[in-house]
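Here the structure is laid out as C-alpha coordinates; the discussion comes afterwards.
And now, chain A:
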Amino acid sequence: MSTLQSIPVVATKAEKPSGGTGNLLANVFDELTAFCRSRSLFMLHYCTGCGAIELPPAMTSRFDMERLGIQPMVTPRQADILLVTGYVSTKTLKRIILTYEQMNSPKYVIGICSCTVNGGMYWQSYATAKVLADYMPVDMYIAGCMPRPEAVISGLRELMANIRAGRSDNWRDYYRRYDHYLGNQQRLFGENWQTPTDVIGEARHYGQFGPETLGEHTALLERHQTPLLPFEMRLGLGGEKTGVENKGDKR
Partner candidate 1 sequence: MNPSFIALVVALPLLAAFLLPLVPKVLRRLVGPLVLLVVAALGMALWQASLSEPLVLAVGGFRPPLGIVFYVDSVAALFVLAVALVTLLLWPWGGDASENLDRKQSLTLVLAAACAGLTVSGDLFNVYVFYELAAVTSYGLAAGSRTAAAQVATFRYVILGSLGSLLALIGITLIYFRSGTLNLAHLADLAPQTLHDPLGLAAFFLILLGLGVKAELFLVNTWAPEVYATAEARVSALLAGLVSKLALLVVARLLVLVFPLPEAREALLVLGMLGMISGEFAAYRARDIKRMLAWSSIGQLGAAFIAFAIPGPAGVAAGLAIALHHLVVKPALFLLAERWGGSLARLAGAARRSPLGAALFALFALSLIGVPPLPGFWAKYLLLSGLAAQPDNLYLLAGLVVLVTTVVEAVYLFRVVGVMYGREAKGEDAGLTNTGSANTQPASALAGSGVFAALLLAAALAAPLLAAPLGRMATQMSDGAAYVARVLPSTATLSGAAQ
Partner candidate 2 sequence: MMHILIELAVMPLVAFTIGMFMVLMMRKIAAKIQRRVGPPLLQPLYDIVKLYAKKTQSSHGLLHDIGIVMAVGGYIAAETMLPVPGMNGIADKAGLLTLAYVTMIPSLGLALGVGQCANPNGSIGIARALTAMLAYDIPFVVIIFGASWFYGSNNLIEVIAAQQAGGIASWGVTKMPLLAIAGLFTLYAMLGKQPFEIYVAPAEIATGPMVEMGGKHLGGLFVMQCFQLFTASAVYVSMFLGGGENWLFFILKLFAVVAIPMSMAFVFPRYRTEDVLAVVWRWPMVLGLAGVWLVMH
(Lines give C-alpha, C1' and ligand atoms only; values in the text may rest on other atoms or scores of the structure.)
Protein backbone atom coordinates (compact mmCIF):
# COMPACT_ATOMS: atom_id res chain seq x y z
CA MET A 1 0.00 0.00 0.00
CA SER A 2 2.85 2.29 0.62
CA THR A 3 4.22 1.78 -2.85
CA LEU A 4 2.73 3.06 -5.97
CA GLN A 5 2.58 -0.36 -7.54
CA SER A 6 0.30 -1.82 -4.95
CA ILE A 7 -2.46 0.65 -5.67
CA PRO A 8 -5.11 -1.14 -7.65
CA VAL A 9 -6.39 0.76 -10.60
CA VAL A 10 -9.11 -1.65 -11.43
CA ALA A 11 -9.74 -3.78 -8.44
CA THR A 12 -11.69 -6.71 -9.83
CA LYS A 13 -12.10 -8.38 -13.10
CA ALA A 14 -15.30 -7.44 -14.80
CA GLU A 15 -18.07 -9.88 -14.22
CA LYS A 16 -19.88 -11.30 -17.21
CA PRO A 17 -23.51 -10.28 -17.28
CA SER A 18 -25.57 -13.18 -16.01
CA GLY A 19 -27.23 -15.42 -18.54
CA GLY A 20 -24.97 -14.01 -21.20
CA THR A 21 -25.54 -16.69 -23.78
CA GLY A 22 -29.05 -18.04 -23.65
CA ASN A 23 -31.71 -15.35 -23.64
CA LEU A 24 -31.51 -12.98 -26.56
CA LEU A 25 -34.01 -10.56 -25.09
CA ALA A 26 -32.13 -10.43 -21.82
CA ASN A 27 -28.94 -9.84 -23.71
CA VAL A 28 -30.44 -6.95 -25.60
CA PHE A 29 -31.75 -5.57 -22.37
CA ASP A 30 -28.40 -5.87 -20.67
CA GLU A 31 -26.69 -4.26 -23.60
CA LEU A 32 -29.20 -1.45 -23.55
CA THR A 33 -28.77 -0.78 -19.87
CA ALA A 34 -24.99 -0.97 -20.14
CA PHE A 35 -25.11 1.48 -22.99
CA CYS A 36 -27.43 3.83 -21.19
CA ARG A 37 -25.33 3.61 -18.06
CA SER A 38 -22.27 4.60 -19.96
CA ARG A 39 -24.06 7.43 -21.75
CA SER A 40 -25.74 8.92 -18.75
CA LEU A 41 -23.48 9.70 -15.87
CA PHE A 42 -24.51 11.96 -13.07
CA MET A 43 -21.58 13.04 -11.07
CA LEU A 44 -21.25 14.28 -7.57
CA HIS A 45 -18.14 16.33 -7.29
CA TYR A 46 -16.89 16.23 -3.80
CA CYS A 47 -14.62 19.22 -4.03
CA THR A 48 -12.12 18.55 -1.32
CA GLY A 49 -9.21 20.41 -2.77
CA CYS A 50 -7.78 22.42 -5.63
CA GLY A 51 -8.72 19.94 -8.35
CA ALA A 52 -12.26 21.23 -8.23
CA ILE A 53 -11.16 24.31 -10.10
CA GLU A 54 -10.65 22.23 -13.21
CA LEU A 55 -14.24 21.00 -13.31
CA PRO A 56 -16.05 24.18 -14.37
CA PRO A 57 -14.11 24.37 -17.63
CA ALA A 58 -14.80 20.71 -18.18
CA MET A 59 -18.50 21.31 -17.73
CA THR A 60 -18.98 24.59 -19.50
CA SER A 61 -18.72 25.66 -23.09
CA ARG A 62 -15.07 24.82 -23.67
CA PHE A 63 -15.30 21.11 -23.11
CA ASP A 64 -19.01 20.59 -22.45
CA MET A 65 -19.42 17.36 -20.53
CA GLU A 66 -23.12 17.28 -21.28
CA ARG A 67 -22.48 16.18 -24.84
CA LEU A 68 -21.16 12.97 -23.28
CA GLY A 69 -24.27 12.67 -21.12
CA ILE A 70 -22.41 13.71 -18.02
CA GLN A 71 -24.15 16.15 -15.73
CA PRO A 72 -23.36 17.46 -12.30
CA MET A 73 -25.77 16.37 -9.58
CA VAL A 74 -26.16 17.48 -6.06
CA THR A 75 -26.84 14.62 -3.74
CA PRO A 76 -25.38 11.12 -3.49
CA ARG A 77 -28.78 9.55 -4.14
CA GLN A 78 -28.89 11.01 -7.60
CA ALA A 79 -25.29 10.47 -8.56
CA ASP A 80 -23.41 7.73 -10.37
CA ILE A 81 -19.90 9.10 -10.12
CA LEU A 82 -18.22 10.34 -7.01
CA LEU A 83 -15.48 12.72 -7.99
CA VAL A 84 -12.99 13.27 -5.22
CA THR A 85 -11.01 16.23 -6.33
CA GLY A 86 -7.99 16.59 -4.15
CA TYR A 87 -6.48 15.78 -0.82
CA VAL A 88 -8.64 13.93 1.64
CA SER A 89 -8.30 14.90 5.24
CA THR A 90 -9.39 12.44 7.89
CA LYS A 91 -12.38 14.53 8.71
CA THR A 92 -13.40 14.84 5.08
CA LEU A 93 -12.92 11.17 4.46
CA LYS A 94 -15.70 10.33 6.89
CA ARG A 95 -18.07 12.41 4.81
CA ILE A 96 -16.80 10.92 1.61
CA ILE A 97 -17.39 7.42 2.89
CA LEU A 98 -20.90 8.29 4.01
CA THR A 99 -21.58 9.91 0.68
CA TYR A 100 -20.24 6.90 -1.17
CA GLU A 101 -22.34 4.52 0.85
CA GLN A 102 -25.44 6.58 0.19
CA MET A 103 -25.03 6.41 -3.55
CA ASN A 104 -26.97 3.84 -5.52
CA SER A 105 -25.06 1.20 -7.40
CA PRO A 106 -23.68 0.93 -9.97
CA LYS A 107 -21.53 3.75 -8.70
CA TYR A 108 -18.08 4.84 -9.67
CA VAL A 109 -15.37 6.69 -7.81
CA ILE A 110 -12.87 8.85 -9.60
CA GLY A 111 -9.91 10.21 -7.75
CA ILE A 112 -8.64 13.39 -9.30
CA CYS A 113 -5.23 14.82 -8.49
CA SER A 114 -2.23 13.14 -7.06
CA CYS A 115 -3.41 13.67 -3.54
CA THR A 116 -6.05 10.96 -3.93
CA VAL A 117 -3.50 8.60 -5.38
CA ASN A 118 -0.82 8.77 -2.78
CA GLY A 119 -1.27 11.85 -0.70
CA GLY A 120 0.61 14.02 -3.14
CA MET A 121 2.06 17.08 -1.57
CA TYR A 122 0.31 16.15 1.66
CA TRP A 123 2.30 12.96 1.92
CA GLN A 124 3.69 14.02 5.22
CA SER A 125 0.51 15.39 6.70
CA TYR A 126 -0.69 13.63 9.81
CA ALA A 127 -4.27 14.56 9.07
CA THR A 128 -4.58 13.37 5.50
CA ALA A 129 -5.67 9.99 4.24
CA LYS A 130 -3.11 9.20 1.61
CA VAL A 131 -4.65 6.50 -0.56
CA LEU A 132 -8.33 6.81 -1.33
CA ALA A 133 -8.53 3.24 -2.61
CA ASP A 134 -7.89 1.93 0.88
CA TYR A 135 -11.25 3.17 2.00
CA MET A 136 -13.44 2.65 -1.00
CA PRO A 137 -12.99 1.02 -4.40
CA VAL A 138 -11.73 3.61 -6.88
CA ASP A 139 -12.58 3.09 -10.51
CA MET A 140 -10.36 5.67 -12.03
CA TYR A 141 -7.54 7.90 -10.97
CA ILE A 142 -6.80 11.02 -12.93
CA ALA A 143 -3.40 11.98 -11.72
CA GLY A 144 -1.78 15.35 -11.99
CA CYS A 145 -1.40 18.38 -9.79
CA MET A 146 -3.81 19.48 -10.98
CA PRO A 147 -4.94 17.51 -14.07
CA ARG A 148 -6.11 19.80 -16.86
CA PRO A 149 -9.68 19.63 -18.09
CA GLU A 150 -8.56 17.65 -21.10
CA ALA A 151 -7.28 15.00 -18.71
CA VAL A 152 -10.54 15.04 -16.80
CA ILE A 153 -12.54 14.62 -19.96
CA SER A 154 -10.33 11.89 -21.23
CA GLY A 155 -10.54 10.10 -17.90
CA LEU A 156 -14.30 10.30 -18.00
CA ARG A 157 -14.34 8.97 -21.54
CA GLU A 158 -12.24 6.05 -20.42
CA LEU A 159 -14.62 5.37 -17.58
CA MET A 160 -17.47 5.44 -20.06
CA ALA A 161 -15.70 2.94 -22.21
CA ASN A 162 -15.10 0.74 -19.20
CA ILE A 163 -18.71 0.89 -18.20
CA ARG A 164 -19.88 0.16 -21.69
CA ALA A 165 -17.62 -2.88 -21.80
CA GLY A 166 -18.75 -4.00 -18.35
CA ARG A 167 -15.24 -3.59 -16.95
CA SER A 168 -16.04 -1.10 -14.27
CA ASP A 169 -17.73 -2.98 -11.50
CA ASN A 170 -15.74 -1.93 -8.48
CA TRP A 171 -18.88 -1.05 -6.52
CA ARG A 172 -19.40 -4.77 -6.02
CA ASP A 173 -16.02 -4.94 -4.42
CA TYR A 174 -17.14 -2.70 -1.62
CA TYR A 175 -19.89 -5.12 -0.72
CA ARG A 176 -17.85 -8.25 -1.21
CA ARG A 177 -14.78 -7.08 0.63
CA TYR A 178 -16.51 -4.77 3.07
CA ASP A 179 -14.49 -6.15 5.94
CA HIS A 180 -11.32 -5.04 4.27
CA TYR A 181 -12.47 -1.50 3.66
CA LEU A 182 -14.09 -1.28 7.05
CA GLY A 183 -10.85 -2.42 8.62
CA ASN A 184 -8.93 0.39 6.97
CA GLN A 185 -11.59 2.84 8.02
CA GLN A 186 -11.50 1.61 11.58
CA ARG A 187 -7.76 1.90 11.64
CA LEU A 188 -8.06 5.53 10.75
CA PHE A 189 -11.16 6.56 12.67
CA GLY A 190 -11.06 4.27 15.64
CA GLU A 191 -13.18 1.30 16.46
CA ASN A 192 -16.32 3.28 17.18
CA TRP A 193 -16.55 4.18 13.55
CA GLN A 194 -19.88 3.65 11.86
CA THR A 195 -22.06 5.30 9.30
CA PRO A 196 -25.86 5.47 9.42
CA THR A 197 -25.98 3.25 6.34
CA ASP A 198 -26.37 -0.50 6.41
CA VAL A 199 -23.81 -1.90 3.97
CA ILE A 200 -24.03 -5.47 5.17
CA GLY A 201 -27.79 -5.46 4.94
CA GLU A 202 -27.59 -4.08 1.43
CA ALA A 203 -25.08 -6.72 0.46
CA ARG A 204 -27.47 -9.38 1.63
CA HIS A 205 -30.48 -7.73 0.06
CA TYR A 206 -28.95 -7.28 -3.37
CA GLY A 207 -27.12 -10.59 -3.45
CA GLN A 208 -23.69 -9.01 -3.30
CA PHE A 209 -22.69 -10.93 -0.25
CA GLY A 210 -19.16 -12.33 -0.52
CA PRO A 211 -16.89 -14.36 1.69
CA GLU A 212 -15.07 -11.26 2.80
CA THR A 213 -18.10 -9.17 3.48
CA LEU A 214 -18.01 -10.16 7.09
CA GLY A 215 -14.95 -10.50 9.22
CA GLU A 216 -13.31 -9.33 12.38
CA HIS A 217 -13.92 -5.68 11.57
CA THR A 218 -17.58 -6.08 10.88
CA ALA A 219 -17.84 -8.05 14.09
CA LEU A 220 -16.32 -5.09 15.87
CA LEU A 221 -18.76 -2.82 14.09
CA GLU A 222 -21.72 -4.88 15.17
CA ARG A 223 -20.62 -4.55 18.76
CA HIS A 224 -20.74 -0.78 18.64
CA GLN A 225 -23.47 -0.16 16.19
CA THR A 226 -26.85 1.13 17.19
CA PRO A 227 -29.06 -0.98 14.97
CA LEU A 228 -30.56 0.99 12.15
CA LEU A 229 -33.43 -1.13 10.97
CA PRO A 230 -35.74 0.95 8.84
CA PHE A 231 -39.13 1.68 10.37
CA GLU A 232 -41.58 -0.71 8.85
CA MET A 233 -45.19 0.22 8.78
CA ARG A 234 -47.05 -1.64 11.46
CA LEU A 235 -50.63 -1.81 12.43
CA GLY A 236 -50.54 -3.02 16.02
CA LEU A 237 -54.15 -2.14 16.67
CA GLY A 238 -56.01 -2.35 19.91
CA GLY A 239 -54.24 -2.81 23.16
CA GLU A 240 -55.90 -1.28 26.15
CA LYS A 241 -53.01 0.15 27.99
CA THR A 242 -50.09 0.39 25.65
CA GLY A 243 -51.08 3.80 24.45
CA VAL A 244 -51.17 5.13 27.95
CA GLU A 245 -47.86 3.60 28.84
CA ASN A 246 -46.23 4.92 25.74
CA LYS A 247 -47.52 8.37 26.28
CA GLY A 248 -44.53 9.74 28.05
CA ASP A 249 -42.15 6.97 27.11
CA LYS A 250 -38.75 8.39 26.29
CA ARG A 251 -36.12 6.17 24.93
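Per the selection procedure, all candidates are chains of the complex that A comes from, given by their letters.
Assume contacts are C-beta pairs under 8 Å (C-beta built on N, C-alpha and C of every residue); 3 or more make two chains touch, one makes a residue touch a chain; residues count from 1.
In this text the structure is predicted, and so the values were computed from the model without any measurement.
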From 1 or 2, the one in contact with chain A within this complex: 2
Chain A residues touching candidate 2 - in the complex, by the definition given at the top: 32-33, 35-37, 39-40, 60-61, 64, 66-67, 69, 73-80, 102-106, 171, 202, 206, 230-231, 233
